[in-house]
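Following this message is one structure expressed as structure tokens.
Every protein chain but one is kept in place in this view of the complex.
We call the chains A and B, going by the order they appear; numbering starts again at 1 in every chain.
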Amino acid sequence: MNLFDYVRPTSVAEAVTAAASADAAYLAGGTNLLDLMKGGVRHPGRLVDITKLPGLDAVETLADGSIRIGALVKNADLARDPTLLAAAPAVAEALLSGASAQLRNAASVGGNVMQRTRCAYFYDPESACNRREPGSGCDARGGDTRGQAILGWSDACIATHPSDFCVPLAALDAVVEVAGVDGSRDLAFDALHNLPGDDPSDETALRPGELITAIRLPAEVRRFAPNARYLKVRERTSYAFALVSAAAALDIADGVVSEARLTLGAVAAKPWRAHAAETALVGRPVTAETAREAAEAALADARPSGDNADKIVLATRVLARAITLAAAGTPERMPALPGSVFAAVPAQTATGAIHG
Amino acid sequence: MTLTLTLTVNGERREVPLDDARPTLLDVLRERIGLTGTKKGCDRGQCGACTVLVDGRRMNACLTLAMSVDGAEITTIEGLAENGALHPVQAAFVENDAFQCGFCTPGQIMSAVGLIAEGEAGDDPERIREGMSGNLCRCAAYPGIAKAVADAQKRLADNERKSA
Partner (left out) sequence: MAETLQFPTGHVRLGSNAGQPITRRDGALKVTGAATYAADNRPDGLLYAVYAASSIARGRVTHLDVAAAKAHPGVVEVMTTANRPPLARDPDAKVHMFSWRLEALQDDRVRYAGQPVAVVIASTLEAATEGARLLAPRYESEAPRTGLDDGEAFAPEAVGVGAPPSFDKGDVEAGLEAAAHRVETQYETPAQYHNALEPHAIVAAWEGDHLTVDVPNQAIAIARNDFASFFGIPPENVTLRSPFIGGGFGSKAILNGPQILCILAARMTGQPVKLVLTRQQMFGPVGHRGATRQALRIGTDADGRLTALEHRASAMTSRFDDFLEPAANASQNIYATPAMRQIHTGVRADIGTPGPMRAPGEASGSAALECAMDEAAEALGIDPLEFRLINYAETDPASGKPFSSKALRQCYAEGAKRFGWAGRPLAPRQMRDDAGHLVGWGVGTAMFPAPMFQAKARAVVREDGSGLVEISAVEMGQGALTALAQIAADGLGIDQDRLEFRAGNSELPDGGVAGGSGHTATAGSAIFAAGSDAIRKLADIATEDEASPLFGAGNAGVVARGGRLYRADDETRSASYSDIMARAGLAEIEGEGTGARNPANAEDYAMFSHGAVFAEVKVDPELCQIRVSRLVGAFAAGRIINPRLAESQLTGGMIWGIGFALHEETVLDPRTGRPVNGDFAGYHIPVNADAPSVEALLVGEDDPYVNALGVKGVGEIGITGTVGAIANAVRHATGVRVGRFPIHIGALLG
């Protein structure tokens, strides 16, 4: 790890000023940043430690019913927050399916959404990576591509976004509150992460030095609470990144889907909101067939970025399953294995109640 | 530049001078303070061997920049036993043969203490296994670990009931 300046601002205004230099980085939980610094992937000249900034660690319900989650709320605290559990249970399930309890105790909301890809070639400073070093090339192409993107990738980059948390956030039309030296602004969650295009190093819509201060969930997300799930397929039962994941949140009336929110995870450089699949479900009951048709619509444009065509098959099945699980109802209690294929929630115990 | 890090470790206040801000909590504990019970298995948050309690919560000390927890209360494996008596989690680990080589054990135990304090797993074996999955054990003492955590949870709950 290189030597760096270490500063500990006491307000957001101080923080964004301190982070104005080009080689500054914000330090919150550190679970991703320190990992990258130890791996020689990032070499910030200045760390702006925001862990003690006041006012960013609360989950609150605003006057309009929306839920404001401070950027420094720890993943673990958010996952057990009663407001969130009642309003957006799939977000809690996604959080709890990720990493380990220790990491969730450290990782912040803002840090989670800003985490970098886990592409092995991005992580290896000796490999060419346009995302890490613009113009250097992409060694992931033609390399080990099993975990790489099947949607939205470009010749410059085939990496995927690793977050579980972001998948339901995208589905629920979350809003990102951002502060900068020029003031604050809101960003639609879907606009936060960029697809790689020609310059994958341009990863987010944040301007240099901007700081995420909160994530807001609109009041209407509560409509989906009774039928919301997160499903994550992985090679190990726990403590593993997703091969493919999906969030499904349904508003079902009289046995028919009136609105669907569907997002795939680990298939693209950003959480992949499946609008075509959402449209395909509306006005129909959820059956094995309608779920499969919707999922197929979501993957219609998918193409392998290497030797990973089977990921398209898997993604289709994962989304279809997430839809049927959501339709069966949010389980009364958080499953013992959150997000797992082996969550052990037999259909008959799913009551449509929210997580307690 | 010299920095001063202040921590309360196992109830004892420590001031640790640092040449720079790079050291992690793990390297401060092991190489500066000399509390080597906390282990380094991967240094990247991928194994859990370095688990300690920071202000009562289980965390990976390897991914915690020491300066970022300036002022915090840290509990390590050395601070668990009281007056020479093993903590119920420690005792349960011995009784259930919940370790072999012992290298991951301090992290497992601190993680178990954190898990029990979180109060969400109860005595459900599946929730305990999931809750302990952030702690790798290459000897694979997992069945014993899961039993030990369940036993200790029960013992601590009984103690609490008695003292209530």
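We take it that contacts are C-beta pairs under 8 Å (C-beta built on N, C-alpha and C of every residue); 3 or more make two chains touch, one makes a residue touch a chain.
These numbers were taken from a predicted model, which means no experiment stands behind them.
When the missing chain is restored to the complex, the residue among A:A20, A:A240 or A:A276 that touches it is A:A240. Taking the complete complex into account, A:R317 is the one of A:R222, A:H275 or A:R317 that touches the chain left out.
In the full complex, subunit B touches the omitted chain through residues 19-20, 22-23, 27, 30-31, 34-44, 46-47, 49, 76-78, 80-81, 86, 90-91, 93-95, 97, 99-106, 109, 125-126, 128-130, 132-146.
By the touch criterion stated above, the residues of subunit A touching the omitted chain are 1-3, 40, 118, 120, 124, 126-127, 139, 142-144, 146, 233-241, 243, 310-311, 313-314, 317-318, 320-321, 337, 341-342, 344-347.
In this text, only the chains that are shown with their structure count from here on.
A straight line joining the Cα centres of subunit A and subunit B is 28 Å long. For subunit A in complex with subunit B, the touching residues are 1, 3-4, 6, 8, 27, 29-31, 34-35, 38-39, 47, 49, 51, 76, 80, 99-103, 105-106, 237-239, 336-338, 344.
Against subunit A, the residues of subunit B that register as touching in their complex are 3, 20-22, 24, 43-45, 48, 51, 54, 57-60, 63-65, 67-68, 111, 114-115, 118, 120, 124, 126-127, 129-131, 133-135.
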